[in-house]
Every structure is written in C-alpha cells, then in structure tokens.
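With one protein chain withheld, the remaining protein chains of the complex are depicted in position.
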Amino acid sequence: MSSSVTSFTPVLASIVSLLAVLPIVLLGRSPNAREGATFVAAFIKFGLVVSMLPAILDGKTVEYTIWEIVPNLEIAFRVDSVGMLFGLVASFLWIITSLYSIGYMRGLKEHSQTRFFSFFAVSLSATIGVAFAANLFTLYLFYEMLSLATYPLVTHHQDKEARTGGRTYLTYLLTTSIGFVLPALIFVYIKTGSSMDFVSGGFLQGFVGPTETLILLLLFTFGFAKAGLMPFHSWLPGAMVAPTPVSALLHAVAVVKVGVFCIIRMFTGVFGIDFLKGLDLGEVITWIAAFTILASSLIALTQDNLKRRLAFSTVGQLSYIILGVALLTPQGVTGSMMHIGMHAFGKITLFFCAGAIFQATGKKYISEMVGIGKRMPITMIAFFIGSMSVIGLPFAGGFWSKFYLLWGTVSDGQHAMLVVLLISSFLNAAYFFPICFKAFFCSKEESLFEARTEEAHPCSVAALSVTAVLSVVLFVYPEPFFSLAEYATAYYMSL
Amino acid sequence: MEFFEVISAKFNYWIYVIIMMIGLYAMIAKNNMVKKLIGMSIFQTAIILFYVSIGVKDGATIPILYHDQVHAGHHHDDHGETAHHESTDDHHASTSGDHETDKYGYPTRHAPDVVIDGNDFANPLVHVLMLTAIVVGVATLGVGLAITQKLHREFGTIEENEIHDLIKSGK
Amino acid sequence: MKSLALISVVITGWLLLSAVGDFPDWGDPDSPANSYRLSQHFVTETFHETAVPNMVTAVLADYRGYDTMFETVVIFTAGIAIISILRVFRTEDPGAGGPKVYEKRPDLIVDTTCRLMIPIIQLFALYVIAHGHHSPGGGFQGGVIFGASFILIALSRDMQAAHKWVPERRVLNLAGIGILIYAGFGLASMFLGYNFLDYAILHKIIPATPIEARYHSMLGVEIGVAFTVTAIMYSIYSNLASKGTMKEGL
Amino acid sequence: MIEQAPALILLFPFFASIIVALAGIRVPGVSFPLTVISMFASVLSSVAVLVRVMNDGVIRYKLGGWEPPMGIEFRIDALGALVATAVSAVGLLAAIYSKRQVPAETGDRVSQYYTLYLLLMTGLLGMVITGDAFNLFVLIEVSALTSYALIAMGPRRASLAAYKYVIMGTIGASFYLLGVGYLYIKTGSLNMVDIHEQLIARGIFDSTAILVAFILITVGVWIKMAFFPLHAWLPNSYAYAPTTSSAVLGPLVTKVMIYVMIRLTFTVFGADYTFGQLEWSEVVVWMSVAAILVGSISALAQTDLRKMLAYLIIAEVGYMVGGVWLADDIGLIGSIYHIIADAFMTLCVFLFAGIIFAKTGKRDLNALDGLFTKMPLTMVGFLVGAFSLIGIPPTAGFFSKWYLIQGGIASGNWEYVIALLVSSLINAVLFFRIIEIAYFGAKPAEGHGDHHHAESHDSKISEAPLSMLFPLLATAALLLAIGLYNKDIVAIIAEFVSLSNLGAILP
Partner (left out) sequence: MIWQFDLIILVFLVITAIISLQVKDLLAASMIYGVYSFLMCLLWAGMAAVDVAFTEAAVGAGVSSVFLIATVFRTSRRSSD
C-alpha cells in the first residue's frame, strides 16, 4: 500500500457523469438519444473505475490533487481499496439502474425525465467523489453535493407528499451535516492543522483528548446521517416518496452507502481503529448500532407498504455495517466493507422488484400482493434471491458478509452483539419470507391476481434479473469484494 | 471667584453635553417630524460647539493674520509678481539671495520674513472642520424636511404615530 | 418611546460628562489639540506656504481641499436628493392636503425694500466670496448669502419672479458647474502630473509662482463652491416652499 | 497614470455623477451608459491599485500634495484595495441591473437616480480608501444623504422608512463625529495612522476620553451598520426602497461600515487597545450572537421577500462584527472574507428579489410560484446565492463560515459557533421555503403522482431580460469563483491581518 500512482483517472471517473449532464439536457427533446448519453457516461464511468482496479489489487493507490482550496487543505482524490470497492459497486449499479429507470420512467410516463436523468448523473458524480475522496474536506464537499443533488430526485413528483418527504429529507441531512459534521470538521482541522488525509491508523491520535474524541466520534457518526443511525433515520422512509429507481439506487446504494462509507472512513482513516480501541470507544457506537438494528427490524415487521418495509430494512442493514466497523476487529471491519457491496446488490434487487410490481400492477402494499408470484414469476424469484442475500442465507452474496460480521463478534468475545445479529437475522427472515411465501403459495381463492403472466417493462425485468443473478454469483465468487476488503483491513489496521 | 475659575475651565464642555442631550431626546422621543428635525439640528450644533470649544486659546484672536503682517507679505507679493512677469530668473536673483528656492527657482516660502506666533491665533483646523459640519447639518435638515413634506403629501400628517396608525389600518 | 429616549439620553450624557474631567482646560493653548504640530503648522506656516492670510480659507481650500470638495458634494447631493424626493414633474394635482397658502397680496413696502436690498445683498455676497482670503467668509458664506437673495425675491414677490432669474434648469447647471470648477482644478493638477488638487503645479498654466498658483486656485475653487451653494440653497428652498411643484411659493 | 489610480477609483464615478446631473436632465438616455462605463473604469482602477498594493505594499496618496497629517491622504493597504475592488464590482453589477428598473420604478427621475447612485458609490469608495478620520465623516454623510434619497424614491412606506433612517443615520454619524472630536482633543491629529502614533507617543490609552471616543465611534458605526440592537432602521428601508436601490444599498452600505469599523479598530485604536486593554470581546461576541439569532428568526417570520432578506443582512452583520471581536487572526480573516462574500451574495439575492418584483409586480413569497419552470436561469443564479447564504460548498458563503467557525473554535467562543450554525440552518429553512414554492408551486397538488401539472408550465418560459439576468448570473459566477479561489483572497487579507498585531495580544 505504500506506493501510489498519480493519475487523473479518479477525477475523470467522478466528473464524467457531471459532464454528461450537458448532453442529457441538450438532448432532452429526444429521449432515446438522451438515454444513450446516460448509458455512454455510465459505461465510461464504470470502465474508468475498473481500469484502476489492477493497480489497487497490486497494493497501490491512485492519487490526484486538484488544488489547494483552503490553506493547507486540498481537494484531492485518492483511490484505495475501500474506495475502489464502493466505487465499483456504485458505478456498476448505475448502469443497471439506468436500464431499469428507462423502463420505469417510460412505463409510467413520468414527467420531467430530463431533469431526472440529469440529477441522477450529478448524484453519481458526488457518490464517486465521496468514494475516491482523499481527505475529510473533499469527502464533506461531495457529501453535501450529494444531499442537494438528490433533493430534486426525491421530490420528483412535485406534489404535497413529495414536498413533505423532501422537507424531512433535507432537514435531517442538512441539520446533521451543517450542525454536526461541519463544526467537528473544523475542530479537527484546527487541532491537527493537517490536510486531514485519510491515513492508516488515523491522524487524530495525539491531538485530542479522550473526551474530545468521544464527542467528535458522536458528532461524526450521527452527523453523517445518511447512514441512518437512529435517531436520525426517519428521513429514509420519508424519502421513499421518490420514484423507485431513485429509491433503489440512491436509498439502497448511493446515498445510504455514502453515509456508512463515511463512517467507515472516520473509524479507519481519521480516528484509527487502534486509537479507538485504546480508548474503548467502539462500544458506544456498537450499542447504538445494535439498538438501531433491532428497532428498525421490528418496525419493518409492522409496515405494510413494501417500499417502507424495505426502507426500514435498509436502516437495519446499514447499522450492521456500522456495528461491524465499531467492533474494531479485523473480521468485523472486513465484514462491514463487504457488506457494502453485498447488501447493495441484494437491496437493489428488492427495490427493483418493488418498482416493477408498482409499474405492472400499481400495487404498493404487501397485503395486496398475495398471489403475485404467478403473475410476475421472474420478479418474485428475484425478490426471493434478494431477500436471501439481505438476510444472509447461503447461495446469496450476503452470506459472506454476515459470516464475517459474526466472526468479528466472536473473535473479540462480544457475545451480546452476536446475539443481536442473530436475532435480527431472524427478524429479517420474518419480514421478508412471508411476502415471498404468499406470493407463490396461496390458494386460487386467496390470490388477488388473475392467473396470467404479465411482467413489467422488459428493461426493468432485465435489470432486476441481472442484479439477482449477480447476488448469487457473489456467493460463489466473492473474490473481488473479499480481496479488496481484506486489503483495506490489512492497511488500516496495520496488520 | 475661585469657584468660578474652576467652573469656567470646563463649563463649555458641560453645557454642550446638556444641549446635545436635549437634541437627542427630541430626536428619539418627539412625535412630530419637524420637531425631530429641529432636535437634530440642535444636536448637531452642540457637536459643533464642542469642536469650536476645542480650538479656543486664551489670548488668541481670530485666525486671520494681522494687517501689518499681511501687508509685509503683500508688499513682497506684489513685487514678486511684477518681477515674475518680466523675467523669472532676474526676479530670483535679485530677491532670493537669502531665501530658499526650489530647483526651478521658485520660492518655497512666501514672505519668509513674516514671523507668526502660534499662540496668537485660534486653532483654524476646527473651524474648517466645523464649516463642513454645518453644511452637512443643513443638507441633512433639507433632506429630512423634504421627506417630511413627501410623507405629508402621502399621509396628510406629520405626526409619526398617526402615520403608523394609517399604515396599520391598511390605508 | 419616551422612556427609551430618556434611557439613551441618560447613558450617553453620563458617558460624555464622565470624559469631560479628562479634557484639557477650556482655552488652554497647550492642550494637545492646540499645541500639536498639525494646528501649529496651520497657524504658522499657512501664510508662508499659500500666501493666504485667512488661515481658515487656506486650510479649507487647500490643505483640506479634498474635504471641502466633498462638502460641496454634500450640498449638491442634498439638492439632487430633494429634487428626487419631492419634485413633482407631472402636472397632476400636487398640493393635495396641507393648508391653503395665503393669498398673495403685493405689498408696496416689502416689495420696494427688497428691491433696494437685493442688489446690496448680492454685492455683499460677491464681496464675501472674493475677499475670503483676507477676511472671514468665502465660497460657502457668500454662496449662502447669494442664494438667500434669490430666496428673498421669491419671498417678497412670488416664485415665478425668482424663476425668471433662476429657472430650474439653470439652477442645476450652476450647481453642477460649480462642482466641475472645483474638481476641474484638481483634475488639471492631475493632468499636469501632480496629485489630485495639488494646485501648485498650476503655475505652469497660470502666470504665477507655485505659491501664488495655490493662492489663485483657492479663489477659483471658492467661486466653484459659491456657484453650487447659491444654486442648491435656492433649489432646496424652491422645492420645499412649493412642495415640489415649483409653481407658487409661500 | 498608474500613480493616479488611487484617486481614479472614486474620481470616475464622481465626475460621471456631475456629468449625468448636467447632461442627463436633457438627454436621460446618457445616464445609464455613463454610469456603467464609469463604474467599469472604477473597477479597473481598483484592480490596478490592488495589484500595486500586492506588489509594493501600502500606497499613500497625498491629496493636494501636502504631507500627512497636514493634508488628507488616501492610505490603501491590502484590505482597502480588496474591499474597494469588491465595492466597485458590486456597484457595476447593480448598475447594469438597474437599466430597465430605474425608468420603471422612479419615473421621470432617471438622471437624478443615477446622479445619486454614482455619488453613493463615490462616497462608499472614498470611505474605503481614505486615511483621514474627519474625511471619513464627510464621506459617510455623502453616502448617507444619497441613501436617504435612494430609499425615499420608493413608494409610500419607503418615505417613512427613509425618515427613520435619516434620524438614526444622523445620530450614528454624529456619534462618530463626536468620537473623532474626542480623539482630536486628546491627540491633536486627524490622520488615522497619526492618531494611533500620537496615542502611543502620549501614552494616553488609559484616558477616559479615549475610552469614550472609542465607545462613541464604535456605537456610531454600529448604528450605521445596523448592528443589533441598533438595527431598527434597516428592514423597512431596504424592503420598501426601489429594487434598484436596495440592490446596491443592501450589499454595500452595511459592509462598508464594517470595513470602517475594522479600519478604525485596527488602524486608529490598535488591536492592543481594543482587545487587550478593553476586555469587552466577550460582551460584543454575545451581542453578535443575539444579532445573528434575532436577524435569522425575524427573517423566518417574514412573508415579504425583500424584508426577509433585509433581516438576513442584520444576521450577517452579526457574523462579521462577531468575527472581528473574536480577537483571533482567523476570525478576523473570516470577517473580512465575509465582507467580500456577503457583498456578492446579498447582491445576488437582492437582484433576484428585484427581478421577481419586475416580472410579477409582487413582493411576497407566493410570487415565486412555479418559477423553476418559468425562469430556470434566474433560479440557477438565485440558487447559488441562496446556497452561499446557507453555507454550502463550494460557494463563497461556505468558506467564510469555515473561517469564522474556525476563529470561533480557536478563540473558544462556542456560543458564536453555535449561533453561526443555527443561523445557517435557519437560512436553509428560509431558502428551501422559497425553493419549495418555486419548485412545487404555492399549492402543490394533493394526490400522489400528478405527473402532468408541471407539463403545462413548460411552454411558458419567460426569462428576465438580459440586463437583469446578466448581473445575476455574473454575481453567481463570482460567488463560485470567490469560493474556489478563497485561498488567494485570504492571502491578500492575511497581508493586512499580519500587520494587525492580533496574534501578539492573545494570551
């Protein structure tokens, strides 16, 4: 991990989608060309990210400094293994989601599609920016950009409900980022006087006392409210008013993962695992995460709206990631990082399914979906696979990350957390399987659907099939995520 | 008399404060706009009084040179002017034997023979400043009165509380 | 409002009075203000440096000429401001509200007296302007007196009579030209290579030594000031007295 | 001519104002081009001076050729040159905006308007570059008289506001004058630098008169800048003035007064005295906290767009005064940087308010209904300004908050930090309220998935005319540029701050 390559690629990877906004807007009159532009940008982006993969797997980092914006503080990019992992997931899923959104938006004849695709591209730019940020300042910059760029997406419908959802969304995100992260950021800047680069073992050690560390830790952990840690989670269900592709990519992948990614960065690159271990501060966060996991799972059980249930499931799953890294054990950290990828594929499948159901039948509530398996078999099979992945059952990628998380609890003797994880897995199963079960196994009388097969727009179906298949593939071949996570763990825990 | 001596040493400064406070009070408390502006003028003249008091010197007169001093200067001046018209160089050769000249041969000091005692004349600087302040005062008064008239044209009154009532009642 | 006023008056008054004890005695020639080189210089050196016996005029128009230029600008601003606030250009009903101004009764005594007085006033004003170097007075005082003579015309006859002398356009032209005269001296110094308002360099274009150039330039700027002040004083009066209509005065 | 650049900064608008007054009455059409040309020339001169100051250090320009303290001098250091550049640039942009609105809002008084406008700019620029305490008073009055008139040219309520401003402004200016008198009686000098030297030479920092002078000057300047609780004149004045007037008064008058406060605090009294000897920093910072909170919360209660912005100015004034009185290098840098940033962001939102008023004729927030589809470019410009006021990177507002908060933390004034953050959030609420109205419409559709209501607006794009749009977008671009190049601006400011001797007096 010592050597680094200077290359403009990370910057390009980030801004390519920002640049794509121009053709998207200009081609707004002809939808096919516009979506073509989106795809081209998406593929270029993915290609750029992948092109850096060999270097990362070689143990190098790719760096580029744009310029020093505040004295001693640069806007800089650095791709390391964690960032690469996240960047891979996000840029790949953009392609899939674009495919899916075309189906969804056209299927429902949504308005203002140009605006939708433009801001989608901007959001992706911000996401990759976060993934490849070299220091805390750059990270914050893109974090804020993401909050604002997603606002028009969340409120796409421009009705009263959207306004309420949008308000909640921004209130939570801006309050926490301006109220918590910004002062913490400036405090860190003053205390260390450094450029706040993420480095192995953190850079805070020796600059701040234990109390300050605790306060900073809490400020950062809650401040990155995109991670949905309770009590700052309620924007997430609120944001479900967005069109489903938005919910899928942003609220199962980009936005929330940006939140947890930031927290991982805090633990590994800012505070340093060893430093936190020395002060015994991980435990505070683990308990908060544990509470969030259980509470959100229980709430999810009570939800009838499918997207809201998925949203609360997401809240819980995000806390897995936080919990994993807060365990401060190598296996926990590895599990956390892997979970970013694994959960992404699982959850996006689920959201795609929910969107496809709405698109084809207009149904939003779980109670209305009895017998839907016969109407939309592909979709519901995919839904089943996605559920398995999220629950952490074998034959889906989620198994591996769950496995590492559990190992992480055991290896450090934190049995309480082990219990929490197990209970929550059980709860996960409890809120997903009934849906699948009732979809397929119901009597003719119970079924609310006529027995004819009618799937959603083919683009949508293709998209959700791909992600479902990939979830299974990741069980068989978790290698890319696994090795990246291993690298990262080794680097940040100086093993 | 000693008591008066003590008082006389500073009483100007005390009374200027009193006058100024009268003006300030009127500016804030009065309702009538013209009254407020009168208060403003009183307030400003009090400040001018303060400044003028700074410049007073015991035993000094108005800051204009005595006639004989000027006369000496003017004599020289007239001479210089005529000489200048004829030939600059001659003029300086003849008159500036012991007087300083700059590199172009012009005198650097007018009438260097005149001796002026600094304590003979009151401080002219404050007078200059206060000329400006008086002008500023009348300018502000004029603008204030113009606004008052405009308000009267629009609201039909020059009492501030009545205008507030009119605005509140939505007229 | 009254209590607020009382509180602020008491606080300010107490503050100001508390500092009085710290002042030098009234009339003390050795107080810092009077003995510092600044005022000493103005008293002892003004004549040598500018050849003007009235130190106030010299300091006003030369040493602090920049201030004085803006003093003139203040007057000018006030004139323009009052026109922009009050003047009614359109011929709609102007004097809505307000008491009816008294019927104009031509009064022989007033009329005759003013007729006699006004030339004298104007002559005196010119004297004050021109003789400001040697006696109290100068552009401001003279200008105000000159302006007052027009005000007197407007008061004793009516505004239209005064307008024959100084129609509105001419007033504004005079005011602008006054400032241009003042600033023109500054600009001329600048074009000749010295700093703004450094009259000494003007000896290159007027036949005089640098010191005399200062002396004469001061007269020039005083005349500029007088132009502006005359015009604006009358302009302010005519606007205020006619409530912006410029039709009939008081 | 480069030696004369300091004088040219204000001579261009000054001469132009006279020419406009003379020629504009006959040919009203010349007023606008003359104004813009002279302001542009003024910007160029300011930039020239700025470059020279950065290369050669402080410029002293002796007016009339007299050696200070006998004569008046311009004394332009890095701070003055920077602020002069910003002021003239804002003046230029606001002038361009006024092209259509002046005839529309002031009727027959176009030439008077531009005369006053240019005189206002003359006064403000003069205040920035002068080095003489009394000259400052004269220029304060020039700019004050023009402001009164520019405000009173508005509709009915504007006159009342202007009247209050006359009274308050005169009290403020007179206090300042009195304070200068107190300094003069103790030091005998009027030149700012010379006063400071005399204060040191005579060793009279303990004197009550100096203390009272300090209080009078500070309070006088506070009144002029509408610092809480002396702000009562501001909201109505800026809200009811013609939009063209508030577009130039809002950004500039308060900011220049803050510059004056900094100038007097550091050049005349010196940091040692202000922050070392007088231990009032705490009190003033608390006052600024109150200003920030009161300004923000009052803004929240407004439905009139410009009144809301006027209250925001009060909060912003609190930022800057607080930043100065943190008595911290970074805080001071933040304050000065905020002067620049805030001038442009206030200009940006006031231009926006003006455009809305010009297009719809309405003042309240509901006038913004559905504006994203009708005037997308205007909204883009506004968004940048709004984000800057909220403090979202990479706009200028973010970085000024960055430095201010840094100063607050470094000096341990946590209440100030919290107030800044709270006000940021309140600004977010304020502006997202506007954004919501513009985006969703005043009354969004009830049901979910009303997908077509926006479609009906699409065809009706009706942007503001270019003379209004250009300044708005230029301001927005400048805000981004100021944000992105904040390091260079801060380097200029640091030049001044390093001379301010602030670091030495801190414990």
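In this document, chain identifiers A, B, C and D correspond to the written order of the chains, with residue numbering beginning at 1 in each.
Definition applied: contacts are C-beta pairs under 8 Å (C-beta built on N, C-alpha and C of every residue); 3 or more make two chains touch, one makes a residue touch a chain.
Please read these numbers as outputs of a predicted model, since none were measured by experiment.
Of the chains on view, those touched by the hidden chain across the whole complex are B, C. For the options C:Ile153, C:Ala188, C:Val221 or C:Ala241, the residue in contact with the chain missing from this view is C:Ala241. For chain B, the list of residues touching the undisplayed chain reads 4, 8, 11-12, 15, 18-19, 22-23, 26, 30-32, 34-35, 37-39, 41-42, 45, 48-49, 52-53, 55-58, 60-64, 122, 126-127, 130-131, 134-135, 137-138, 141-142, 145, 148-149, 152, 157-159. Seen across the whole complex, the unshown chain contacts chain C at 27, 54, 56-57, 98-99, 101, 128, 136-138, 140-141, 144-145, 147-148, 151, 155, 233, 236-237, 240-243, 250.
By our rule, only the chains that are shown with their structure count from here on.
Chain C has its Cα centroid 74 Å from the Cα centroid of chain A. Across the assembly, chain A contributes no residue in contact with two or more other chains.
Each of the following residues of chain B touches two or more other chains: 24, 28, 54, 125-126, 129, 132, 136, 139-140, 143, 146-147, 150. Every residue of chain D that touches chain B in the complex is listed here, in rising order: 134, 138, 141, 144-145, 148-149, 152, 156-157, 159-160, 162-163, 166-167, 170-171, 174, 177-178, 181, 184-185, 190. Listing the residues of chain A that touch chain D in their complex gives 68-71, 108-112, 140-141, 144-145, 148, 152, 155, 157-163, 166-167, 170, 174-175, 178-179, 182-183, 186-187, 189-190, 241.
Residue ranges of chain D in contact with chain C, taken from their complex: 4, 7, 11, 14-15, 18, 21-22, 25, 61-66, 69-72, 106-109, 112-113, 115-116, 119, 122, 126, 132, 134-135, 138-139, 141-142, 145-146, 148-149, 152-153, 159, 162, 178, 182, 184-190, 198, 202, 207-209, 211-213, 215-216.
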